[in-house]
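Below, a portion of the complex is reproduced, with chain positions unchanged.
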């Protein structure tokens, strides 16, 4: 079974539709639900695929590919998903506006993520003269602490935006009228997620023969191919909302999803991997840290004014192409 | 004498009170004095401890610990002092505001500091094939020039904020009424500083046995332990002002103190160390440069809107914990 086949089997398009439906459905509720729906439903279900794929890869001890796919997912969401959304939305609408405050909180969270990626990476570089056992224990302690801090800050950001300062993030009530009932939307979403999980397993098991067929390095697959598959749902729904001039939702999907991967999914995998006996630490390569750092700075600069246009979309997309070609020939990080 | 004992002996709490008193005292004067008091009195006396500790360490040729303690002091002020102030102030007040312009000048100064840390570090990495004598001379020339530029820019920023553009930094007249006379406040402050200097000497001489007792690396002590002791005064007064909703003063204490260390104390130590015959260059490790750079970016992003809240405080504090744990196991930079 080739990668292409596995990809075609994943009902990403439907899942995106479902997420869109559910977001629209919840958006019709009180304002608070809209905030909740945007941040949690869209971002969380968008990341279920990543989490499931990562879990199966960890069971096969392919931790470097897991890290690559987490990195790739962050830069894919920040540059490619957001870039194409801004580009296409900007071609239809001259200038689009969104809540700069919300974008700023995400950007700060991403800089925290960069801090959490860079410091352990530098720490690992300093471990040259130690025994394998000592290196392992120290890395696990550092990784566990960093992961715990990130999860705590992820929860703190949720409490801030949903509870203590919820009024700052209210957006004008959406005009979408859902065609599905809430129960139906949730049911279909859960079912679709189960299907995605099943097919993620198929995808992972079909990776190796597909790699041989296409001549792609494992690393490139982890950094570029898997995230594009895993983010297909974000892709279509983020662009759809940008075309409808609801860039606030686009941002929640694209940046919110990256924030969630960096501050929740990746740290959670550190603990999950330890629990299932296939420990994965939180030490990423310089290449990966640099890619996330550059993406974060670009998104911060572009989103800090609360406005987007087609040029900003083209710039983000261009940065993604530059990163992808730089990763293409790399055999190991 | 253990570290703990040395710490308990330092009358930081009283010193903080004195600085607070003096700031309040001067704040009751004309507006200009307030600017002066905030920037110079709070930041300068807050850094006397660092300067004295560094001086005694330089006499013992422990220049790596001096650099670590300067780095640690910068990130401690930017992340821990500011973080706890924003966190506690933000739990009491929903949102706190301050002069974004002043924060922006400090942030730019900090990026200059990062430039001044990174460029000589990269230069030093390029010195592989040279003789020890040549390496020493070149490093001293680079360090001296960089230090002179930083001190000149520090003075320039003072002239800008206190003389040529002083009106931009006026804050509403403080409502504090000092209970001490100016003369008494200054006298007590000088006396306290003398006591701190004496005890800093005790601290330094007691470092080595304490390290053995606690199993901490010299580097961790320089980066984390000494700065927390040295910044105890900043800590308590910065938080106190944040609780009283005077975040402008908090910022002057925390960021102003970091700026002063980076642009004045550290460069001054380069010249002082040369003068006393124990030369310390201005070449810091990648690890240290990265920590200061990340702290600077975080503070810039968080403070550029002139508002603070508990989440921003938690994020800064979290970043500090991530750095501290990454430094914990490192033996050498």
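Order of writing sets the chain letters: A and B. Residues in each chain are counted from 1.
What we mean here is this: a residue touches a chain if its C-beta (ideal position, glycine included) is under 8 Å from a C-beta of that chain, and two chains touch if they have at least 3 such contacts.
The structure presented is a predicted model; accordingly, all values stated were derived computationally and were not measured.
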Chains shown: 2; total copies of the one sequence in the complete assembly of this file come to 3
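Here, only the chains that are shown with their structure count from here on.
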Distance in whole angstrom between the CA centres of chain A and chain B is 37
Per the touch rule above, chain B residues touching chain A in the complex are 94-95, 286-287, 290-291, 294, 297-298, 301-302, 305, 309-312, 314-315, 318-319, 321-323, 325-333
In their shared complex, chain B is touched by residues of chain A numbered 104-105, 107-109, 111-112, 114-116, 118-120, 122-123, 126-127, 129, 138, 141-142, 145-146, 149-150, 152-153, 156-157, 160, 164-165, 300
